[in-house]
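Here the complex is missing a single protein chain, while all its other protein chains stay put.
Our next item is chain A:
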Amino acid sequence: MLTLALILFPAVAATLLLLVKGETSRTLAFGAALIELALAAYVFVGFVPDAKTQFAFDYPWIGSLGIRFSAGVDGISLLLVLLTGLLTPFIVLSTFNRSYSRPSVFYALMLYMQAALMGVFTARDGFLFYLFFEAALIPIYFLAAMWGGENRIPVTFKFFVYTIFGSLFMLVALVYLYYQTAPINGAPHSSAITDFYNLKLTPAAQGWVFWAFFIAFAIKMPVFPFHTWQPDTYVESPTPATMLLAGIMLKMGVYGLIRFILPIVPLGVEAWGTTAIILSVIGIVYGSIIAIRQRDMKRLIAYSSFSHVGLMAAGVFSQTETGLQGALVQMLAHGINVVGMFFIADVIFSRTNTRQLDQLGGITRTTPKLTVYFMIMLLGSVALPLTNGFVGEFLLLHGVFTYNHYLGLAAGFTIIFGAVYMLRMFQKSMFGTPSARTESFADLTGSESWVLLPLAFMVFWIGIYPVSFLKVTEPAVVNLMKYIGTTAVSLK
């Protein structure tokens, strides 16, 4: 039942928010997001670390087809539920110094987005998952296209068509899987994800189902070469929308890989997993190299995000316990870091009206607080030990390295390149001589600090004591690994 509340509460709150006019909607949205965070925290604390689905909710939806509205939280969902709950209030808070036209619609869309994301991460039914996967696109599309930058219309349109196009392949695969399941409870078939796990598909079918899912998720993450929508969309979207996109939405893709591809088509992964890892590793290196050359802060962070998500995908496809654990922790960590980075870029933009690195510089002189927070977020992003990025990336790299030494080595460049482009950005924007634009740069205001303080706290918490997160995911991951092992053997 609690899961249902997680999904429905933001949606209901958003609908009510539409009735409110003016700036009060912002405070109300923040309140609603905090309540949702409390719910998510309650789920996190109340979660018993084992492989079972908890807080489950199950209700017949289309009875004659055996499609059920069933949702619940297991170890794999849990961190993402937490991430969604955690980031949304800070994303809302980050807008307290901005004013957007038609604020109630703006914040309502953000809460709708949150509802859909919660739905994606908790759905236990294939079609329910698909529904939320697509539904999440609509609010983010309107957020980006209504409040975005100059070039927003074609850019967001490309984003929308591209991602929907990918998901349609997933729909085909889901319908196919659905028709392979046995009759259950009087319905002709079943669309429960666990029933998909028990299918014995032929290797040929696994091959194409793998690609149908992979294209959908690869576009969402994005993995090379499906990334072309991403940098432009990130740059053109208003920063809160970019945070939602990079912080939470791209995790839908990684989550999908773990939830669907690995357990449903183990033979497909065996046949094509290496290809997927190679694509991911290309993305890691390619994204990093482009990031090094960027002048625009937002675009730089966008490419860094593209590079980081490649590592997560590679870790998942390595099919090792460490790789999967790493991917889960890194999803949480990356969400926190990237939201922090985009927020800092936005703070700088709001004061100087530019995101071009060569027009910035010398900001540190007047801004002790900003410098410290920027540094913390940055160190998290470059995976310095004792920060959150280190835990995730170390586990991921370990996973990829176990899978294949050379690929592991190539993926390891992410840490070196990451340090290069991140420190370069820090140096160009914060150090050096102040330019005309940065001369009277004011330090963080109260609400801005309140966004960064909890995020910085999370950076260290995950970095210093990751066990509190690893232990909840472990049983589910171990179970999944065991599962993949046995299915793959039984199919041969």
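Some notes on this structure:
Throughout what follows, contacts are C-beta pairs under 8 Å (C-beta built on N, C-alpha and C of every residue); 3 or more make two chains touch, one makes a residue touch a chain; residues count from 1.
Here, contacts and distances are computed from a predicted model.
The chain absent from the displayed complex carries the UniProt protein name "NADH-quinone oxidoreductase subunit N", chosen from "Deoxyribose-phosphate aldolase", "NADH-quinone oxidoreductase subunit N", "Aspartyl/glutamyl-tRNA(Asn/Gln) amidotransferase subunit C" or "Sugar ABC transporter permease". The omitted chain makes contact with just one of the residues A:R124, A:R152 or A:R437: A:R152. For the options A:L171, A:I278, A:L453 or A:V478, the residue in contact with the chain missing from this view is A:L171.
Check A:L2, A:A33 or A:L131 against the missing chain and you find that the one touching it is A:L131.
When the missing chain is restored to the complex, the residue among A:P60, A:P434 or A:P454 that touches it is A:P60.
Of the residues in chain A, those that touch the hidden partner chain are 60-65, 127, 130-132, 134-135, 137-138, 142, 145-146, 152-153, 157, 160-161, 164-165, 168-169, 171-172, 175-176, 178-179, 188.
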